[in-house]
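For this view, one protein chain was removed and the others were kept in their places.
Here is subunit A:
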(Lines give C-alpha, C1' and ligand atoms only; values in the text may rest on other atoms or scores of the structure.)
Protein backbone atom coordinates (compact mmCIF):
# COMPACT_ATOMS: atom_id res chain seq x y z
CA UNK A 1 0.00 0.00 0.00
CA UNK A 2 2.95 2.35 0.12
CA UNK A 3 2.77 2.83 -3.60
CA UNK A 4 -0.74 4.08 -3.10
CA UNK A 5 0.39 7.27 -1.45
CA UNK A 6 2.99 8.31 -3.92
CA UNK A 7 2.18 11.41 -5.88
CA UNK A 8 3.85 12.12 -9.14
CA UNK A 9 4.05 15.75 -10.05
CA UNK A 10 3.13 17.01 -13.46
CA UNK A 11 -0.27 15.43 -14.02
CA UNK A 12 -0.88 11.71 -14.52
CA UNK A 13 0.38 9.11 -12.11
CA UNK A 14 -2.59 9.42 -9.77
CA UNK A 15 -4.02 6.11 -10.84
CA UNK A 16 -3.04 3.23 -8.60
CA UNK A 17 -2.38 -0.17 -10.11
CA UNK A 18 -2.22 -2.70 -7.31
CA UNK A 19 -1.76 -6.35 -8.20
CA UNK A 20 -4.67 -8.31 -6.79
CA UNK A 21 -2.54 -10.81 -4.96
CA UNK A 22 -4.01 -10.31 -1.52
CA UNK A 23 -6.79 -12.42 -0.18
CA UNK A 24 -9.09 -9.43 0.25
CA UNK A 25 -8.85 -8.55 -3.41
CA UNK A 26 -9.32 -12.09 -4.55
CA UNK A 27 -12.31 -12.67 -2.31
CA UNK A 28 -13.78 -9.45 -3.58
CA UNK A 29 -13.23 -10.35 -7.18
CA UNK A 30 -14.14 -14.02 -7.36
CA UNK A 31 -16.14 -15.23 -4.45
CA UNK A 32 -19.65 -14.70 -5.65
CA UNK A 33 -18.74 -14.48 -9.30
CA UNK A 34 -18.52 -16.88 -12.17
CA UNK A 35 -20.64 -19.33 -14.02
CA UNK A 36 -22.90 -21.38 -11.79
CA UNK A 37 -23.29 -24.94 -12.87
CA UNK A 38 -26.75 -26.30 -12.23
CA UNK A 39 -27.34 -27.44 -8.68
CA UNK A 40 -27.83 -30.99 -9.89
CA UNK A 41 -24.39 -31.12 -11.37
CA UNK A 42 -22.55 -28.95 -8.93
CA UNK A 43 -21.24 -29.92 -5.60
CA UNK A 44 -21.38 -26.93 -3.34
CA UNK A 45 -18.38 -27.25 -1.18
CA UNK A 46 -18.84 -26.86 2.52
CA UNK A 47 -21.17 -23.96 2.86
CA UNK A 48 -19.49 -21.71 0.35
CA UNK A 49 -23.01 -20.90 -0.78
CA UNK A 50 -23.60 -18.95 2.40
CA UNK A 51 -21.22 -16.32 1.23
CA UNK A 52 -22.83 -15.81 -2.12
CA UNK A 53 -26.17 -14.63 -0.84
CA UNK A 54 -26.94 -11.39 -2.50
CA UNK A 55 -27.93 -8.81 0.06
CA UNK A 56 -28.77 -5.18 -0.46
CA UNK A 57 -26.70 -2.74 1.47
CA UNK A 58 -28.45 -1.45 4.50
CA UNK A 59 -27.30 2.12 4.62
CA UNK A 60 -30.43 3.12 6.47
CA UNK A 61 -29.54 1.48 9.73
CA UNK A 62 -28.95 3.16 13.04
CA UNK A 63 -25.57 1.49 13.31
CA UNK A 64 -24.44 2.92 10.03
CA UNK A 65 -25.66 6.38 10.95
CA UNK A 66 -23.85 6.25 14.24
CA UNK A 67 -20.71 5.21 12.43
CA UNK A 68 -21.03 8.19 10.08
CA UNK A 69 -21.72 10.51 13.02
CA UNK A 70 -18.69 9.17 14.83
CA UNK A 71 -16.47 9.69 11.78
CA UNK A 72 -17.81 13.22 11.41
CA UNK A 73 -17.31 14.09 15.06
CA UNK A 74 -13.83 12.65 15.14
CA UNK A 75 -12.70 14.92 12.38
CA UNK A 76 -10.58 17.86 13.42
CA UNK A 77 -11.56 20.56 10.96
CA UNK A 78 -8.57 22.72 11.79
CA UNK A 79 -6.34 20.06 10.33
CA UNK A 80 -8.22 20.30 7.09
CA UNK A 81 -7.38 23.62 5.60
CA UNK A 82 -7.68 22.16 2.12
CA UNK A 83 -4.09 20.99 2.21
CA UNK A 84 -2.64 17.90 0.76
CA UNK A 85 -2.93 15.17 3.35
CA UNK A 86 -1.20 12.08 2.12
CA UNK A 87 -0.73 10.54 5.59
CA UNK A 88 -4.41 10.83 6.32
CA UNK A 89 -5.24 9.26 3.02
CA UNK A 90 -2.93 6.42 3.86
CA UNK A 91 -4.64 5.80 7.17
CA UNK A 92 -8.06 5.84 5.65
CA UNK A 93 -7.03 3.34 3.07
CA UNK A 94 -5.45 0.92 5.50
CA UNK A 95 -8.50 1.01 7.71
CA UNK A 96 -10.78 0.38 4.82
CA UNK A 97 -8.74 -2.54 3.57
CA UNK A 98 -8.48 -4.05 7.01
CA UNK A 99 -12.21 -3.91 7.51
CA UNK A 100 -12.88 -5.71 4.29
CA UNK A 101 -10.29 -8.36 4.87
CA UNK A 102 -11.39 -9.33 8.32
CA UNK A 103 -15.00 -9.34 7.20
CA UNK A 104 -14.33 -11.70 4.37
CA UNK A 105 -12.15 -14.00 6.37
CA UNK A 106 -14.72 -14.09 9.10
CA UNK A 107 -17.33 -14.93 6.52
CA UNK A 108 -15.37 -17.84 5.19
CA UNK A 109 -14.56 -19.06 8.65
CA UNK A 110 -18.19 -18.90 9.63
CA UNK A 111 -19.23 -20.72 6.53
CA UNK A 112 -16.68 -23.41 7.13
CA UNK A 113 -17.39 -23.82 10.77
CA UNK A 114 -21.12 -23.65 10.24
CA UNK A 115 -21.78 -20.60 12.37
CA UNK A 116 -25.25 -19.19 12.25
CA UNK A 117 -25.55 -17.21 9.07
CA UNK A 118 -28.20 -14.84 10.42
CA UNK A 119 -25.87 -13.78 13.14
CA UNK A 120 -23.23 -13.04 10.57
CA UNK A 121 -25.65 -10.93 8.63
CA UNK A 122 -26.61 -8.91 11.67
CA UNK A 123 -23.04 -8.24 12.56
CA UNK A 124 -22.27 -6.96 9.14
CA UNK A 125 -25.17 -4.86 7.95
CA UNK A 126 -23.08 -3.56 5.14
CA UNK A 127 -22.86 -6.08 2.39
CA UNK A 128 -22.19 -6.06 -1.23
CA UNK A 129 -24.57 -6.56 -3.97
CA UNK A 130 -24.21 -6.35 -7.66
CA UNK A 131 -26.38 -4.61 -10.09
CA UNK A 132 -25.87 -4.54 -13.78
CA UNK A 133 -26.41 -2.17 -16.54
CA UNK A 134 -25.98 -3.10 -20.14
CA UNK A 135 -25.41 -0.90 -23.04
CA UNK A 136 -27.01 -2.76 -25.87
CA UNK A 137 -26.25 -0.30 -28.65
CA UNK A 138 -22.58 -1.25 -28.69
CA UNK A 139 -23.02 -4.98 -28.63
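Keep in mind that, in the parts below, a contact is a pair of C-beta atoms (placed from the backbone, for glycine too) under 8 Å apart; a residue touches a chain by one contact, two chains touch by 3 or more; residues count from 1.
FYI, contacts and distances are computed from a predicted model.
Engineer: Tell me the UniProt protein name of the chain this structure doesn't show, selecting from "ABC transporter permease", "Oligopeptide transport system ATP-binding protein", "Cell division protein FtsX" or "GvpL/GvpF family gas vesicle protein".
Structural biologist: "GvpL/GvpF family gas vesicle protein"
Engineer: Under the stated touch rule, tell me which residues of subunit A contact the chain that is not displayed.
Structural biologist: Interface residues of subunit A facing the absent chain: 4, 7, 11-12, 14-21, 23, 25-38, 40-48, 52, 57-60, 62, 64-73, 75, 77, 80, 84-85, 88-89, 92-93, 96, 99-100, 108, 111-112, 125-135, 138-139.
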